[in-house]
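Written below as structure tokens is the structure these notes are about.
Left out: one protein chain. Kept in place: all the others.
By letter and in written order, the chains are A and B; residue numbering begins at 1 in each of them.
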Amino acid sequence: MTPALGKDLVGLEPLSADQIRLLLDTAEPFKEVSERTIKKVPALRGKTIVNLFFEASTRTRISFEFAEKRLSADTVNVAASGSSVSKGETLVDTAKNLEAMRIDMVVIRHGSSGAAQFLGQRIASNVINAGDGKHEHPTQALLDLLTLRDRFGRIEGLKVAICGDVLHSRVARSNIWGLTKLGAEVGVCGPPTLLPRNIRDLGVTILPRIEDAIQWADALNILRLQLERMQSGFIPSLREYNRVFGVTSERLARAPKDLLILHPGPMNRGVEIDSDVADGPHSVILPQVTNGVAVRMAVLYLLAGGMPGPGQAAGGEER
Amino acid sequence: MTIRTELLDERAIARALVRMASEIVERCRGTEDLVLVGIQRRGVELAYRIKRLIDKVEHGNIPCGKLDITLYRDDLQTIGPRPVVGETRLPELDDKTVVIVDDVLYTGRTVRAALDECADFGRPRRVLLCVLVDRGGRELPIQADIIGTSVSTTEADRVDVFVSELDGRDVVELVRGAE
Partner (left out) sequence: MRPILIRGGRVIDPSRGGDGIADLLLEGDRVSAVGRNIGEPDGAVVIDAAGMVVAPGFIDLHTHLREPGQEDLETMASGAMAAAAGGFSAVCAMPNTDPVTDNQAAVGFIVGQAQRAGKARVHPIGAISVGQKGQQLAEFGELVGAGAVAVSDDGKPVMSSHLMRTALEYARTFGIPVADHCEDMTLAQGGAMHEGLVSTRLGLKGIPSAAEEIMVARDIILAELTGGHVHLCHMSTRGSVELIRRAKEKGIRVTAEACPHHFSLTHEACEGYNTNAKMNPPLREAEDRAAVREGLRDGTIDVIATDHAPHHYDAKEREFDDAPNGIIGLETALGLAVTELVDGGILTLPEMIDRMSTTPARIFNLPGGTFATGAAGDVVVFDPAVEWEVRPEDFFSKSRNTPFRGRRLRGRAEVTIVRGEVVFDRAKGAPNGARR
């Protein structure tokens, strides 16, 4: 039996392969719910969920909001600003206030690594990490895994190259954990200034140039070049980045296989990815978004359900 | 100490299903606008068997769907050891006579969840309930319209239904003192 997920989803690093598979399997029926006319099931009816976003993010927040509403939960969006220091109320106080209002679940996105774990340790509500600093973005990696599994039928043995600003990317880290745990081979590709020095110790290969990645991989996960995170110039210019590392259709044309193109969004068209690639036949960027809602519904559903009940024999379920 | 008794063997199940199939057609005065919906998991197998029986006699092809009620349960905590939700795929329900098929009717909560879920897919003209075993012990005012067999049970008992498609054999057993 797969061990329970626990109270919080802080990242993929603490999860076992079985637990990750459980999340992906649970997402499947939720895909179907989003195709119905009435896109709602009462599973989380009466639950209160707060989307606590300390960083602006329309896409992830909306995805979570749809997931919550389609599960019939009541949702509240809180757009808090910046760090404890700049906004005056500490994360601890925010947490205690939420708990005093008897919130069931909190989805948090924050600029500091460790913020989700910090919150989870201090409140009884379920805490779901929607991205903490440079640490992890587990639901993004889960939807990436689901999208890969949809296309390839498996994760094990797949060669996935994560391309771009790995140093500052929580999406990269979560993907590395998820992919390696499920048996894929992971490569990272980007300018050395944007790759962490110890990245090989996480079990990944370094692919020096984008051409190498295209030759090697079954799928490319192209990271957004995070302008807002770079504290000083790690690369000389966007133009140079596109010329040396951009995924263009000319480069893609030389791929030996039918490469799948993923991108967590939002895209910098013409920087890390060219428009015709993003809109082209190899891109699964939109299916990623669809899967995102289903994956988030699965996460909320499994965490809200808490511990599975005492073992029930086949056919002995309550009628 | 548990005592296991066989309620229906393979042949008894087959006979019951034949009778239930013809009762359905009789109650619905034919197969026009008739839709079968099986509840995951064994209800689905039984529904398909009933569909084949009806199709054979009536020379037709009635729509048959499957329904997983896990997301509509009223008890989120007892998800169970295998929390993966099964497939839901329904034909058009609007204005149809829907016959919900399940293996065992007990508290009635499963059927209540099934009714709620069907309502989210469309508005049937009429809904009937068809079960292989009615074991009593209702907690909600739900009744079965077509019944394979009835048996009186207590909370300490359990009714196990095995179908060859999933379990390799057809049998219905009563287990007394199962707790």
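Assume a contact is a pair of C-beta atoms (placed from the backbone, for glycine too) under 8 Å apart; a residue touches a chain by one contact, two chains touch by 3 or more.
Keep in mind it's a predicted model, so treat the numbers as computed, not measured.
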Since one chain is left out of the picture, which of the remaining chains does it touch in the full complex? A
Among A:91, A:162 or A:299, residue touching the chain not depicted: A:91
Can you tell me which of A:4, A:202 or A:255 touches the chain that was removed from the display? A:202
Selected from A:57, A:113, A:205 or A:248 as touching the chain missing from the view: A:113
Based on the whole complex, identify which of A:8, A:65, A:104 or A:136 touches the chain you can't see. A:136
Positions on chain A contacted by the hidden chain, ascending: 13, 83-85, 90-92, 110-115, 117-118, 132-136, 170, 173, 196-199, 201-202, 231
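As a convention for this text, only the chains that are shown with their structure count from here on.
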Using CA atom averages as chain centres, what separation in Å is found between chain A and chain B? 39
Residue ranges of chain B touching chain A (in the complex, touch as defined): 42, 68, 70-73, 75-81, 83-89, 102-111, 116-117, 120-121, 135, 158-162, 167, 178
Touching residues on chain A, where the partner in the complex is chain B: 1, 22, 25-26, 28-30, 32-33, 36-38, 40-44, 71, 301-302, 304-309, 311-319
